[in-house]
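Note that this complex is displayed minus one protein chain, with the remaining chains in position.
In order of appearance the chains are A and B, and numbering begins at 1 in each one.
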Amino acid sequence: MSTIKKYKNHIFANKRRKLLGLDGGQLIKSYFGNSALVSILILSLITIFLFKEGIGFFGQNYQSLKLYRASALEYVDIIRSQNEGFLALNRYLNSIRTQQSKILDEEGYTFSEIQKEIKKDQAFYQNFSRLNKEMSQFIASIAEQAVGIREQAVININLKEKSDFIDDKIKRLRKKKKLNDSDRFELSQKLVQLSNTYRSHPEKAESLRLRSEAIQKNIWNQEDLNQFIDFLQTDKSKIAITPVDFETEVAKVIARSGEFYHLSSTMEENLQKVLKNPLVFSKYPELQKSSDRFLELIYLFLSSFAQTKESLDQWSPNKPIAPHTAFTAFITGKDWTTASDWQDVYGLLPLLTGSLLVSGIALLFAIPFGVGAAIYVNQLASLKEQNLIKPYIEFISAIPSVVIGFFGIAVFGKFLRDFSGIDFLSWVPFFPISERLNAFTAGGLLALMAIPTIFTLCEDALNNVPKSFKEASFALGGNRLQTIFKVIFPCALSGIVSAILLGFGRVIGETMVVLLCAGNRIKIPDFTNGVGTIFDPVHTMTGIVAQEMGEVVNGSIHYRALFIVGICLFFISLLVNYLSQWIVRKYKVSNG
Amino acid sequence: MSTQNPYKKKFSKNKVLESTWTWIFRFATYFIILCATYLFGDILVKGSKTIFKPDFPFINTTFLTKSPQTLHVFEKKEIMYQIDDLKYEIEDAEIIIEDDKPSPEILNGLNSKILAWQKEIKVLDKKRKETRFLYDNDDFRELEEPPNKKLYKHSTYAYSGGGIFPAIAGTLLLVIGSMTIALTLGVSSAIFMSEYSKPGTTLNLIRLSIINLAGVPSIVFGLFGFGLFVIFLDWNVSLLAGCFTLAFMVLPIIIAASEESLKSIPTGFREASLALGASKWTMIRTNVIPYALPGILTSSVLGIARVAGETAPIMFTAAYALRDQLPWEDLENIQDFFFQGVMALPYHIYVVSSKIPQNEYTQSMQYGTALVFMGIVLGIALTSIVLRIKMRKKYKW
Partner (left out) sequence: MTKTKEEPTGAKVETNNMSNSKQEAAASSSLIQIKDLDFFYGSKQALFNINLNMLEKEVTAFIGPSGCGKSTLLRCFNRMNDLVDIARIENGTIHIHGHDINSEEIDIIELRKKVGMVFQKSNPFPKSIYENIAYGLKIQGVKDKQILDEVVEKCLRGAALWEEVKDRLNENALGMSGGQQQRLCIARTMAVSPNIILMDEPCSALDPIATAKVEELIHELKTKYTIVIVTHNMQQAARVSDKTAFFYMGKLIELGKTDDIFMNPKQSQTEAYISGKFG
């Protein structure tokens, strides 16, 4: 007793009030602690949520791939791929034709003369393109057949879902014996429908209508509930699932292979004829070379027939699909086709290559300009220049990306196309460019966005090089350039590399500029064109998410595929960040 | 005597090299500045045609206070046909020059003819502009009698009439909402991390993940917001979903920057305050937050610029392409305010630059919106840069 009293009165005694056993300080601490907890929770939620939504993709993709095989779409695709070979040949032939008219044009022939000149070979061109007419018709019809099988299977799956849904509902009603809002709405609708059938008994119809109204006002009894269950059971009984007999249906498709082989051999004969009477351009060695190459390609095409046959013979709808294919098909997939009447394919490669191409172009400009400007401002510029340029470049980084994208559409794209079109530059092999919006347009604009990032971080890195190094170099008689290249640059190198990495991170994650300016063609850029590839329109990972997310059905495979693309982006950005931090840590120059 | 001065200036290869490189670096620097300035200039010049006008009150109030509308254009058919005819003539003449390779005399004649035609087109074009009628959708509906269809060609351009007020309002609401959320959470978390929590592996891990999340692309945040708020929590496309998505996007930046500025306060201030008998909270309140506040403010202004400037996160969480009502109009109850989609400037720019063609009628809307938007964002960014420079001068300890 006395000790307590003593403590209460002594000069260091705690005089503050308490709430819930905590004094003010502890309460405040717990408030801040909870805030921090919420923040961290939220940030981890992002990762969790992306995965939660995305991971289902692989299961759905696996199902889709299984159905692709089971409904013989895969079989038809083998046939199709052979036809694709023919179409490629035809495209090559067309390119010879354009080449021919271009050469003639350059030689000074007028338009009408060119027409006349080409006319001689016109028959050849036309005959060739007609060679696969029957084959095309055949493929269209067999494809229809296969799609029919798949459609039936998909319908069955949907019906099964529907009947399961009704089952669940009945079970719930029997257990809980309660009608919720949507149940009541459904029931009253059904009663109204029923009342409409009683045209001859107006009183009965009227009573049904009254009941329906009462139910809507949440007045109902056990009888209504039973009635509802009855309705549901009739609904369910109406759902008739006719199971797909995959085996017989697929057998029907396979049975048509004879037809295909027949068409193939006809085509082979025709092509042999072409080989015997090829195009001859005695006057133009260049064209002759192309023509010879064309014949080679025909040989190659013909030799692929045997392989196609082999693949078709080996194909079986029952061959199991390894579960990991759902993953590998995504990572290595060369196509991204959605909402097609054939098979939807989700492949990352066209988007990834597009993103990388655009970022590569952006960095190609951003690195020399960003680093160069940083060196200039940090080492060479006068103080006045520094104080002007640094905030200005920082200011550039604040330009909203959508404004830059708009500038690309309104000004830069047009400028590029007009620029490539001027006669003076016609010697450049891939000029003039045909598309206003392409990887280069987007890349050039992204460079403008990456430069401030690279510039600012590089400048910091250069700034962090100890002054003593610079002084030592000067004292030994080095000039400014030597000091920069031999002393300061190597010391700041790790910082500069990490700046470039972060610039890359910014560029690859940028959405609006690529969405507006990259041309949005989902195709792996054709790198055989050499440097000209940079003027191909491409689509990117960020762009596809932004473009398609608003239109997809929630929970569908397409929806999940977009989340997986998002996860890929997430990991790329984490990797880039991690690498840049690692480089800085590992190669830190000590100030000692 | 002094012929052998060893310190005399001499010509050397190194010097040439040095000045060459200096010029290369200087060129790189000024080229960047030139490009950016061209971009600013282009938008400023073309945009100000929309926003400003030559007569009182010098500002196009319609553009800043109305909703976007379809633009109805009536042009005199007669003049348009004349222009088309002349264009054909010019084309024909050009083909003749190209293909027939005429003699110099004829060539000269043709060239001068083309010039004359072009001049004529210019005159006609001016006339066309003088005689045409432009109506916003509202005005068009109120017309008692639209211009005679026989004399005038009627064409419509979506989004090109009216103004952008709902978009401005939407952007402001999104910024206010998201910054409230982000600052409350972010600054509190930073205070906890720097003042209350014990340093250790957990804190380092948290810090590391926050730094890394700051680099995650905004579209990923958009995706997350769409999945969590719009679908999972069933908020639909709404102001609230957009605010939260944007808030989470800037949260890592705010936490990192606030912690940084809290950390930069010398421990001496804290110790002195405690030694004078301040409680921990008093110490933080009187001797930490006031000095950290300018830094937090700067970073949050930068955060505002980022929030206002981003398009990807709100594309499918908050933004509508077109919504006539203002966010505070036609509300039945309070929560409707938060659960409604809004227009936003960045998304509006995306819509008008990608969904409608580029021509003289759409351009004014496109450039006007871009200028207003850029003005807002760059204004905020400029504030932050100026603040920071001032702060560097003011607070040195």
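FYI, a contact is a pair of C-beta atoms (placed from the backbone, for glycine too) under 8 Å apart; a residue touches a chain by one contact, two chains touch by 3 or more.
All values derive from a computational prediction rather than experimental measurement.
Within the complete assembly, B:274 is the residue of B:97, B:169 or B:274 that touches the hidden chain. Residue B:266 is the one among B:41, B:266 or B:379 that touches the chain missing from this view. Against the chain not shown here, subunit B presents residues 198-199, 266, 268-279, 282, 286-287, 291, 395, 397.
Everything that follows uses one rule, which is that only the chains that are shown with their structure count from here on.
Subunit A and subunit B have Cα centroids separated by 25 Å. Here subunit A touches subunit B in the complex through residues 24-25, 28-29, 31-33, 35-36, 38-40, 42-46, 49-50, 52-53, 110-111, 368-370, 372-373, 375-377, 380-381, 389, 391-396, 398-407, 409-411, 448, 451, 455, 479-482, 502, 505, 508-512, 515-516, 542, 545-546, 549-550, 554, 562-563, 566, 569-570, 573-574, 576-578, 581, going by the rule given at the top. Taken in their complex, subunit B has these residues touching subunit A: 14-15, 17-18, 21-22, 24-26, 28-29, 31-33, 35-36, 39, 42-43, 99, 184-186, 188-189, 191-193, 195-197, 206, 209-213, 215-224, 226-228, 231-232, 248, 251-252, 255, 279-281, 305, 308-312, 315-316, 346-347, 349-350, 353-354, 358, 363, 366-367, 370, 373-374, 377-378, 380-382, 385, 389.
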